[in-house]
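Note that one protein chain is taken out, while the other chains of the complex remain in position.
Right, chain A next:
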Amino acid sequence: MSEAQRKRLETETMAMQKMQKEYQTLVINRQQLDSQLQENELVDKEFKLMKDDARVYKLTGPVLLPQDKTEAATNVEKRLEFIRSEIKRVDGRIETLAKEQEKKSVEIFKLQMDIQGISKQ
């Protein structure tokens, strides 16, 4: 096994590990976004079902502050929009990263094969 090949395998493996780590954080991120989306969707639904004379409060620290109803509703809608676009972004990144990972693992496999081939000779 040549020194250069071993070095290359090492750097490639490191790059692969880094990718896997990023992938994992992205997946966790995606899950968080999903639960946020669900919670906000429920709030949005509640706002739509709400009676016209109902009062809305927002929890700020330990106190409930009265809120303007339409303002609160648009606020939640904006948040939903933001979360949806974030999900799209993260999904895209996950997809490209998965493809890169696949490529990398093939590369590493080839490299390992090469090294083994040489060491057997």
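Heads up, the rule we're going with is that a residue touches a chain if its C-beta (ideal position, glycine included) is under 8 Å from a C-beta of that chain, and two chains touch if they have at least 3 such contacts; residues count from 1.
Assume contacts and distances are computed from a predicted model.
The chain not displayed here is annotated in its UniProt record as "Prefoldin alpha subunit", chosen from "Protein farnesyltransferase subunit beta", "Prefoldin alpha subunit", "Vacuolar protein-sorting-associated protein 36" or "DNA repair protein RAD51 homolog 3".
Contact with the chain not shown here comes from a single listed residue; of A:15, A:56, A:94 or A:111, that residue is A:56. Screening A:14, A:28 or A:64 against the full complex identifies A:64 as the residue touching the chain left out. Although one chain is not drawn, its touching partners on chain A can still be listed: residues 39-40, 42-43, 46-47, 50-51, 54-60, 64, 67, 72, 76, 79.
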